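For this depiction, one protein chain was excluded, whereas all remaining protein chains were kept in their positions.
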Amino acid sequence: MQTSENILELKGVKTYFSTTKGVVKAVDDISFSIGRGEIVGLVGESGSGKSMTSLSIMGLVPQPAGKTVAGEILFHGEDLLKKNDEQMRQIRGDKISMILQDPMVSLNQILSVKYQIGEVFRYHDKSILGSLKEMCIGVLKKVKVPSPELRVNDYPFQFSGGMCQRTIIGMGIANGPDLLIADEPTTALDVTIQAQVLQLMKQVQEETNAAILMITHDLGTVAQLCTRVLVMYAGRIIEKAPVNTFYKNPSHPYAIGLIKSVPVLGRKSDRLYSIEGQPPNLLNPPTGCRFAARCEQAMPICTQEYPPEVSLEADHQVSCWLFAEKGEQ
Amino acid sequence: MDTLEAEGSVEAKSRARNRIPYIGLGFISIFLFVVIFGQWVAPYDYDYWDMANITQPPVWLEGGSWEHILGTDPLGRDVLSRIIHGSRYSLAIALSCIAVYGTIGIILGLISGFLGGNVDMGIMRLCDLWMGLPPIITAILVVSVMGPSSLAIIVYIGLSGWPGYTRIVRGETMSLAQNDFIRLARVAGCSKFRIITSHIFPNIVNTLTILITLDIGGLIILTATLSFLGLGTQPPSPDWGLMMNEGRQYITYAWWLIVFPGVAIMFAVLGFNLVGDWLRDVLDPKQKLR
Partner (left out) sequence: MTKEISIEVKGLSKHFPVTSGVIFSKTVGVVKAVDNISFSINHGETLGIVGESGCGKSTTANLVLGLDKPTSGQIIVQGEDVAKLKGESLFKFRRKVQAVFQDPFRSLNPRKKIRHIVSEPLMVHKVGSSWQIKQKALELLELVGINPQRADLYPHEFSGGQRQRIAIARALSLNPSIIILDEPVSALDVSIQAQILNLLMDLREKFSLTFLIISHDLAVVEHVSTHIGVMYLGRIVELSPAAELYKNPLHPYTRALLAASPVADPDVKLKAVLEGEVPSPMNPPTGCTFHPRCPDCKPECKSREHKMHEITPGHFVSCLNFSS
């Protein structure tokens, strides 16, 4: 797409869950790609399948109920879905790493920080055991944890939430991954700490040139950090756009509504725009566009058939019948 | 993680664990069936003496007959009939014990967990003290005061078993009290009594169901043990533990007197334990609260 080299490419990925009530289509036919050095934001509300998308990429979909049933996940051209557990383990934490939402539960409270950072190296390169402590201090230094020489022997409960998240980011980039998946990395943090962590992530990205897939519900952090945005709704991606296009000129009615419904500082209006209704149940998603029931511009065809993905510009795609004809012309 | 996705995985996980324990339910069904219909099902009364056929072996051994399928004891009493009648003693005693200590334990646990502070401290220390009493000596003490009987067992177990319930109920209550709906109940002006009875108690019923089911098994063993030691039910009642005790002296030539009541205890206990484990998975209150 934008860059010549795609690090990650998803083609028609479907991840389903079998439950007692039926099959939940958590991720239903999504395709996107991430180029080297890009920061891509995957935006969606809870239950939209964004976390499941990241787990699908990592091969960590909860077993045995969940399974990626179709599609290809190409990482450097190799299909991750065809790898076995051992091969995936080699890739995870080395070439692809992940940062989770809650820093307090992402670290084991009863193991020292040094031990936990060390683990990242130990798994993937056994030759460095001698200089482990220096490498751990290096990691903490890189993510600006104050006085790393002393703090390296601390335990996570002695760290604040912000420092834990810094440490996790440090662990995530320690092996120089090509792709970093960050699942709501700043949601649990306070505003001033969030700003620090976002700045750190941006800086780290510039230094390492790793691609970042940033999963969030917060349109503010996406605007600040990402270069491109993917919007998920009810298990499907409905719009893909560069960040400027997305905020200035969103196309899908859901994306428009989402942006309008965020209260903006200093732009007080009497009422916020709000999208009425609730997202559909993924047990029995409606045929046709999944947003049709809440859409103000719904047409008869919207409830009958799922809209095709239409390119408005080279890197701006939208799945909506409002644009389908335009694209075909 | 996203709620819907989390729900999906939780459900799937519990589904994998939650195969219905048909074997356990089968044992319990048989047990309850003989408890309820025992007097019509049993071939003989429990103290009917068939003096013509004393110490008769089970039907499949030489000298056995279809009249006494599991044999008879030295007084000519039918072992099968006595086991069937005995089921009622086991269940009645177990349930009475639970009724006594469950009530004490639950009430103290709710009070302790909800009020906290010095009340909590006092109740918990009392629990510690109570649990420190040596069980067999206390049992003998109760029996020597009251004389050996089923009632003595109920009094002894009923008064000694509550600290376990108090601790569990207290813990559940304390974690429930953290929930905002309890804070909101206070904001609405609910009295403490109302908060405990109408907000906390309904939320610990699942836990209690599991506890009680698992406890019945243990209590059947405990009451049988006490009867076996001669501290509980007295002859001629057909209590399983007592039957084993009576059969003990004949073990060399009439093994069926001690084995069949033992087997009955084993299957009844197994049934309640299997069902209790299953209930724990199905009713896990931690999953429901989310």
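Order of writing sets the labels: A and B. Residues in every chain begin at 1.
Heads up, the rule we're going with is that a contact is a pair of C-beta atoms (placed from the backbone, for glycine too) under 8 Å apart; a residue touches a chain by one contact, two chains touch by 3 or more.
Treat the numbers as computed from the prediction; the structure is a model and nothing was measured.
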Full-complex contact with the absent chain, from A:53, A:68 or A:194
A:194
Give the residue, chosen from B:159, B:174 or B:190, that touches the chain omitted from the document.
B:190
Sites on chain B contacted by the missing partner chain, in the whole complex
3, 179-181, 183-191, 194, 199, 202-203, 205, 288-290
By the contact criterion defined above, which parts of chain A meet the unshown chain? Give residue numbers in ascending order.
45-46, 146, 160, 162-163, 190-196, 198-199, 217-224, 243-244, 247, 257-259, 261-266, 268, 270-276, 278
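Going forward, only the chains that are shown with their structure count from here on.
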Rounded to the nearest Å, the gap separating the Cα centres of chain A and chain B is 51
